[in-house]
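Of the protein chains in this complex, all but one are displayed in their positions.
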Amino acid sequence: MSNQDKPLLDVRDLTVAFGAGESESQPVRSVSLSLGRSEVLGVVGESGSGKTMISKSIMRLLPSGGRIASGSVWLDGTDLTTLDAESIRRVRGARIGMIFQEPMMSLNPAMRIGEQMVEAFVADRRLTPAQRQTAMLEMLERVRMPDPDACLRAYPHEFSGGMRQRIMLATALLMRPELLIADEPTTALDVLIQKDVLDLMIELVRDLGTSVMLISHDLGLVARYADRVCVMCDGKVVETGDVATILSSPSEQYTKELLQSLPARDRGRQSTDEIDTNKPVMKVIDLHVEFGRRRLLPWLKSRIVRAVDGVDFSLRRGETLAVVGESGSGKTTLGRALLRLVETTAGSVEFDGDEISSRSARQLRNLRSRMQIVYQDPFSSLDPRMRVEQIVAEGLRLSSLTGADRANRVRETLHDVGLSPEMARRYPHELSGGQRQRVSIARAIAMRPDVIVTDEAVSALDVTVQARVLTLLQTLQERYGFSYLFITHDIGVVDQVADRVLVMYRGRVVESGNKAEVLDTPRHPYTCRLLEAVPRLEKTTDGGFRHSNMRFDPPPPPDGYLHDENFLDINANAGVLVHVTETHQVAYTEAGERAASLG
Amino acid sequence: MTVVSNPAAVYTTTAMPNRRLGEFLLAIILITALAGSLYTPHDPLALDYESRLLPPSSAHLMGTDQFGRDVLSRTMAAAGTSVIVSFFSVLVAVSFGLLLGSIAGYAGGWTDRLVGLFLDAFMAFPGILLALGIMTIIGPHMYGIVLALGFAYMPNVARIVRSTVLSIREKEYVEASKALGNSEAFTVVRHVIPQCISPLTVIATAIFGGAVLSESALSFLGLGVPPPHPTWGGMLADARQYMSIAPWLSIFPGVAITIALLGVNLFGDALRDRFDPRLAR
Partner (left out) sequence: MIAFTIKRLLQTVPTLLLVAVMVFTMIRLVPGDPAVVLVGDINDPVILEEVRAQMGLDESMVEQFRLWFVKVIDGDLGVSLMNGEEVLPALLQRFAVTAQVVLLSMMFAVAIALPTGLLAASRHGSATDTGIVFLLVLSLSIPSFWAGILLMLVFGVKLGWLPTIGYVSVVENVAAGIQYLILPVIALLLGEMATVTRMMRSTMLEVLGFDYITHARAKGLKESTVLWRHAFPNAFAPTLTVLGLILASLLGGAAVIETVFTLPGLGRFLVDGIYARDYPVVQGALLLVAFIYVIANLVVDLLYPIFDPRVRL
């Protein structure tokens, strides 16, 4: 048998253990997987599935206290688990490269990029310093870093997350390793940058013939880039196979559940006609929020950030309006500004016909119970020193309910969000992430508000938990008629829950309309790019899934307008919002203005 | 997703034996302080010129000093002085520090900057010199040294409280409390102040140790608790003249201070491990 037929990496029966005796835990249990040459293997699992521990044991970089309890890891005929410290060091970097999740912390902040990159040559003493320099510059060029020379002299903090991840990629591939382990390489990045980085990575490894182990929680993402996929749960491999087969006909129950949990449109609400006619419960006109302060001294530049820059919309009773945008789009600030949790700079917010942006703090407090918010982070949004029942009851303190009614309301609300009565006496740290988010929801709905702002409320949750919480939110809306302002970066979630969609970019609305209008026939170039960047799985007629690469070409603008191509330029004037249908608005540049600015 | 190891577990395991020792030593000092105020083998103040500078023996376990006073009795009585002075110093430091720190942290803006400036200026004086300065104003009384040490350590408390309040204020559950319609004052009392208790306990323990040390240093300089009250520092100061002929006078009070500080420090480290693993040192 020739060497080429054998897999490059062969993990056999691997078990990783922490602690000893009674407190022993095994995050990885009897895992076997293999990876061929020039193959991209996706390892998918929810948090705690042990997928990261596998990569760390291959590199023999387990955190202190962890050990490989049994099994072997063969790299091209060598068992890595038996190597001494010196020999494994020669494998690291030279034969296996690695990229980490958090680009902000994976480069040493105190060292220049060049100093860190050159260390990759530690195992190779043949190259002269000049040759090393050339190799580094060439690699930086291949990952499309602008100005590689300057890059080598710069410090990590001078680069954005996406740029840092390219630098990491260049460093990892510098020694042309046979295997690249990428552990959630783009999870911390915005979706457009995520696509850039991963497209680049796959292009490079195909070119160099490197095998890749792509670890991710995102099945859609793995489906887009991997040849084969390995599904993990609870430290065990559930199912392995090539991507198309696993998606179209999964054989294991867990894989099916995972696929069913992916947000999808057909589980969303069918008709939005009735809601269209409801009168708005909230109306926002030309809202501006600025941060920073103007300097009094004329020669100091004022540092003003326009987080929300002229936003108009209305929210109708019982509808779900999704606000979509990347980080820095101002979507979170918008949600806070509606509830007056941040002060608005200009514009007005009307709640149920009352102008509230100029209300005093005292007057506002009475309105607060009618507008609530659910936060992203279930750890920091609940007071760690309060019991669940106290948290849920807190808002009722100011209501007209009597003591007994309040207790009843708390019980009823906990039941509504699917928490059992014995949870009432627990503290937040005794609950799981999903349970905490249910408590957060319970706190918001206990007073039966009219409007609930959910700020990335399901983003921190694993996909199966996320699916259940989304269903809960929809059930509650049907029961109590809440209006949701659903702030999220996740297009899939929007597709499932939204009636209408508002796309934001740098504090401005670039497109808004009914869900189908915005998601199926996007007209703004930004919306199109955003939708193309999101890896999506679509349901096939036979009940399976397949990966779909969407292409969107914005239809020509109406007469007298041009595409808003200069939206990327922060100094450019905002496009004007034009109604292309009764409900669909898109930002365009007025033709006259473009001509004027060019002329 | 990365598997997050629990940092608290990592830090506390090593501290276990040390924590036990800390609790044990602290108990010894507190019991001695209590016992010393009720019973001592001899009268710590009784002069006995017949038995001056006697080395340790069965009658005087730690020997006698230049006035024939029993060193063991004096060391025991001094424990009481030290503990009481330190306890009230901590009380002063914590009360004023909590007030100043929470005002600065919550009000923010110019109030915060002014308080910060004031604390900066305060901290520019080494604690013991500041205490010396304050003692000059108040004069050598027991309550004088309590106020002096209390104010010298107050900025440490204020800083911790301020930074805790600042970080808690940013927490989403504080914003959620506002969103529920609660007033600022209610939010502070319900959600912000309770979070300060853990860091306050840690800093109070540290200050207690600092006060024990500073009180003995001040008394050593002759500017602390006035004689004839026995203090460890005062005893060490007197012992210097007799260092070559009566070295035991220089040993026992020092051992007492060290045991007290060791107990407080080990206990404080264990507390810190428990309440905030990131602060573990």
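Each chain gets a letter, A and B, in the order it is written, and its residues are counted from 1.
Just so it is clear, a residue touches a chain if its C-beta (ideal position, glycine included) is under 8 Å from a C-beta of that chain, and two chains touch if they have at least 3 such contacts.
Just so we're clear, the structure is a prediction, and the values are computed from it rather than from any experiment.
Within the full complex, the residue among A:G21, A:G77, A:P109 or A:G353 touching the omitted chain is A:P109. The set of chain B residues touching the chain not shown comprises 7, 10, 13-14, 17-18, 117-118, 120-129, 132-137, 209, 213, 216-217, 220-223, 233, 236, 239-240, 243-244, 247, 250, 253-254, 257-258, 261-262, 265-266, 269, 278-281.
Interface residues of chain A facing the missing partner chain: 59, 61, 64, 85, 89-94, 96-98, 100-102, 105-111, 119-120, 122-123, 155, 157, 168, 171.
Note that in this section only the chains that are shown with their structure count from here on.
The distance from the centre of chain A to the centre of chain B, each centre being the mean of the chain's C-alpha atoms, comes to 48 Å. Residues 1-3, 5, 10, 171-173, 175-183, 190-191, 194-195 of chain B are the ones touching chain A in the complex.
Within the complex formed with chain B, the residues of chain A that make contact are 18, 27, 46-48, 50-53, 63-65, 101, 183-184, 187, 217, 336, 339, 341, 365-366, 368-369, 371-373, 375, 377, 380-383, 385, 394-395, 397-398, 443, 447.
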